[in-house]
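Only a single protein chain was left out; the remaining protein chains are all shown in position.
Showing chain A:
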Amino acid sequence: MSRYFTDEHEWIDVEGEIATVGITDYAQEQLGDIVFVELPAEGTTFEKGDDAAVVESVKAASDVYAPISGEVVETNSALEDEPALVNSDAEEDGWFFKLRVTDASELEGLMNEAAYKKFVASL
C-alpha cells in the first residue's frame, strides 16, 4: 500500500483500485474542533478537484476536494456520530471516503510523506 499527499492537505492510501481519502493531521490542527463532516453519497462519481466533502469546525465550513477521479464506494459512517475522530485520528480512523480509482496516472503528481512534511514545514 502506498500513501500519497496533496497540497490541499489530503492523504490517499491506494490498495489495488481502491483509494481511501482523509485530511492530514496538519489540516485538522488548522481547522480546530470538528463538529460535523458532510460525506458524499455512495455511488457518486468525482472528477479530480470536485467538491467531495465538507468539514465543519466550530468556526467555519471548509471544502474537501476529490484528490483524484473516481467513484465513491464507501464512506466512514463513524464520523456521523463522532466527527471529532478527525481531530483525534485524522490519518487512520478519521478517514472520509473510499474511491474506485478511474485514472491511476493522476496519482503520479502527488507527494509522498517526506515531500509532504517538507511542504508543511515551508508553510
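Here, a residue touches a chain if its C-beta (ideal position, glycine included) is under 8 Å from a C-beta of that chain, and two chains touch if they have at least 3 such contacts; residues count from 1.
Everything below uses one rule, namely that contacts and distances are computed from a predicted model.
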- Query: From the names "ATP synthase epsilon chain", "aminomethyltransferase", "Periplasmic nitrate reductase, electron transfer subunit" or "Mannitol ABC transporter permease", which one matches the UniProt record for the unseen chain?
  - Reply: "aminomethyltransferase"
- Contacting the left-out chain: of A:E8, A:D33, A:E47 or A:E92, that is A:D33
- Candidate in contact with the missing chain, chosen from A:D7, A:E56, A:E71 or A:D89: A:E56
- Item | For chain A, residues in touch with the removed chain | 32-33, 35-36, 38, 54, 56-61, 80, 83
